[in-house]
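Just one protein chain is left out here, and the rest sit where they should.
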Amino acid sequence: MDYQAILEAIRDEITPHLHKGKVADYIPALASVPKGKFAMTITLESGEQFSVGEHAERFSIQSISKVFTFTLALGHYGRRLYKRVGVEPSGNPFNSLVQLEYEHGIPRNPFINAGAIAVTDALVSYYKDEYRALEAILDFIRQISGEAGITFDHEVANSEMEHGDRNLALARLMKSFGNFDNEVLSTVKTYFKHCAVTMSTDELSRAMLYLAFGGIDPVSGRKFATPSQAKRINAVMLTCGHYDASGEFAYHVGLPAKSGVGGGIVAVVPGRLSLAVWSPALNKHGNSYAGTLALEKFTTKTGLSIF
Amino acid sequence: MDYQAILEAIRDEITPHLHKGKVADYIPALASVPKGKFAMTITLESGEQFSVGEHAERFSIQSISKVFTFTLALGHYGRRLYKRVGVEPSGNPFNSLVQLEYEHGIPRNPFINAGAIAVTDALVSYYKDEYRALEAILDFIRQISGEAGITFDHEVANSEMEHGDRNLALARLMKSFGNFDNEVLSTVKTYFKHCAVTMSTDELSRAMLYLAFGGIDPVSGRKFATPSQAKRINAVMLTCGHYDASGEFAYHVGLPAKSGVGGGIVAVVPGRLSLAVWSPALNKHGNSYAGTLALEKFTTKTGLSIF
Amino acid sequence: MDYQAILEAIRDEITPHLHKGKVADYIPALASVPKGKFAMTITLESGEQFSVGEHAERFSIQSISKVFTFTLALGHYGRRLYKRVGVEPSGNPFNSLVQLEYEHGIPRNPFINAGAIAVTDALVSYYKDEYRALEAILDFIRQISGEAGITFDHEVANSEMEHGDRNLALARLMKSFGNFDNEVLSTVKTYFKHCAVTMSTDELSRAMLYLAFGGIDPVSGRKFATPSQAKRINAVMLTCGHYDASGEFAYHVGLPAKSGVGGGIVAVVPGRLSLAVWSPALNKHGNSYAGTLALEKFTTKTGLSIF
Partner (left out) sequence: MDYQAILEAIRDEITPHLHKGKVADYIPALASVPKGKFAMTITLESGEQFSVGEHAERFSIQSISKVFTFTLALGHYGRRLYKRVGVEPSGNPFNSLVQLEYEHGIPRNPFINAGAIAVTDALVSYYKDEYRALEAILDFIRQISGEAGITFDHEVANSEMEHGDRNLALARLMKSFGNFDNEVLSTVKTYFKHCAVTMSTDELSRAMLYLAFGGIDPVSGRKFATPSQAKRINAVMLTCGHYDASGEFAYHVGLPAKSGVGGGIVAVVPGRLSLAVWSPALNKHGNSYAGTLALEKFTTKTGLSIF
């Protein structure tokens, strides 16, 4: 398959749509990103990459970081992690706090905010303090992407913290149910920091390769998850990866994928390749408008949907 | 692949587990089915079948019928159907009525009871009355399975109706929001009737073949859905097919599938084959205990998961 | 106290406000009542009445009938009635169905719709069928008011039934929890019929006298409730009598009272007198706009608040 030609065709078709939707504006640091940006990268088993657009430009990965922290925590805790966070779709956003209260402080899955905060708390416990936990998360992302220079944006993290009351409420509620071990403020700050990691589509696509190949990076041969864990992460991405539009996304794109409000989406074609796309304007569900469309075009053009 | 050998190995491994779980007992007609039953059938593109256990014995398909009514209604209404029923996971059972009220009478997806009742109502409207609608549903099932003798169990349908107050409440609530066109009692009765259809795993597996092949039955060449509709139905089965354990099922089995409280589960391997399994005892989520395990063993042994 | 002068002063002060608010329009039969109407009647221990406005004109008493059915059912069932309906404020309208589901089909109090329907069902059971139950309710109202000619408006009752899906959903939900004994449709119809009773403020004020005097009508000496039951009914009127504005009403008026969407409000000053007021235009909480204001002026002018 001529992936470069496919990417270029997608870029051409997507260009008229780049200004549709709305850039995330709940914090100033994200609101200032210009709308017209687009990038898309495919990484094959060999590590070979195909890219279009601003594929080397870093952006805020936001919720995509939840895939990485989930992998890392699953590696340390195994099935014990499911005592703290479930793997079922949530029917969000409606019941955010409601559901968490109804289900006694156990978040539905690791990709809703409460779940990702619980996973972060588990990592802080494992690494004994929040600094080492953050360092381990960053180190993990650097290893899976092969990019030693990846770090987070302090301004974004601080801005999130200033507007972080709802997330702090979720953490407090979990603590009131006994599902939180560490100090609330510093743990939620750690959560905001790993959400504020910046990466390019080249880096993100490369970082997802292990999930397309049963947990093992086919380039380096390093194992980042067991086959069973990789399958689990892919299943959770498919059923819970796109907020309240996970069902819609499963149909239109048909690939395990995770989006972030920074406009990035990562996806995998199991056994074949990994992808990343970026376009900052979001649809009403908080997923990249043009990014979703680009992935849909990708599966249509290549027939690589899992369904 | 030696499917017959695989099925026999599964049967042997599953036998010790056949008495685990609990047969559905909310109506007497279902409660009387003995626990130890097991059957499993695979159907290939050619129509060739491999079976083990009581594969010719009919049982109550229950919620599996929702796959067929959804297909039929999608064929008649196309995208207009989504005005009446969504395609997102629901986070059930917690919020059944709550969610329906919060979301103004539009059920989350066609596989929760409210959604399947709304689909039935749409079919009653399309066929003008409930008798013709039921006849059309039965006729559709007969065509996709190639079995002219398939019908429903009156005793089960009547028994459901006697215990049907919650479903009648859901229908009334939808009507209060304007999302219900026909007479409530007779429409819900029609819903119970198609849930009371009885089929064997041989018949069910055969009936699902069109969903493994883009909407076209590869044996007869007849088209029962567009490729896009088939993809949609598979996506909804994967994200919403197993009540409150859809995420768990997506991970353990990794195939689009739909279960019923009669103990049946149907599944497809896109582009390859369709399956049906039956064992009446259910796990705590209402899915066949041994059936789920059998499908999990199938994907493990064959590597045919979509993830 | 010169009650006639007080009533006339209230009427004069209220006149500029008679067109504020909005007449109930969820059924045509109520929507056609003209806005400018006003009537108010006070009844003393001796039976002496003071009135202003259209005090002999009958209007739809609607939810005020819930006071009478609650009294009647309490007489027949005593404390056993509380197994079927509570006496706590509900925090309506938000959680109508939600709360009923969460609390396993037991309505919060007899003045929300679900509660009044449960009370009606209890009366249908007591009187063996819905016709005798309705006859007994009408008979009770005729006795407490001393007006043999009181009946209900068929057109209003039928119109309610045509728009009654939400109430039917509530009844079905209660039935699914085992808190409903009789046929849903005919019982809800009976409920709509007693809500469609028409009375004037003269009749309503007279009918409430027993609640101002410990359950005994001071004029006839007949006992319609025990002192403890009368206290209970007054307490429920104070805490639950005005939908989602019961707290507001308790403060502004400070009397046990019950309103209906027909624009009527009844109230009692324990040990002193009973009142009724009518003005069809409603405030945003569904209580008579001018009627609430008139009662507030009454307690301000007379100092007869219970607080």
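We just call them A, B and C in the order they show up, numbering each chain from 1.
Just so it is clear, a contact is a pair of C-beta atoms (placed from the backbone, for glycine too) under 8 Å apart; a residue touches a chain by one contact, two chains touch by 3 or more.
None of these values were measured; they are calculated from a predicted model.
For the chain excluded from display, the touched partners among the shown chains of the whole complex are A, C. Touching the missing chain, out of C:I144, C:V184, C:A225 or C:L238, is residue C:L238.
Interface note for the absent chain: among C:Y26, C:Y131 or C:Y251, the touching residue is C:Y251. Not every partner is drawn; the one left out touches subunit A at residues 96-98, 101, 165-166, 168-170, 172-173, 175-176, 180, 184.
As for the chain not pictured, it touches subunit C at residues 86-91, 94-95, 99, 102-103, 108-109, 230-232, 234-236, 238-240, 244-248, 250-251, 254, 256, 270, 305-307.
Basically, only the chains that are shown with their structure count from here on.
Shown here, the protein chains touch in a chain-like sequence that does not close on itself. Chain centroids computed from C-alpha atoms place B closest to the centre of all protein C-alpha atoms shown. Distance between subunit A and subunit B, defined via averaged C-alpha coordinates, is recorded as 32 Å.
Between subunit B and subunit C, the centres computed from C-alpha atoms are 48 Å apart. Distance from the subunit A centre to the subunit C centre is 56 Å, each centre being the mean of its Cα atoms.
Residues of subunit A found to touch two or more other chains are absent.
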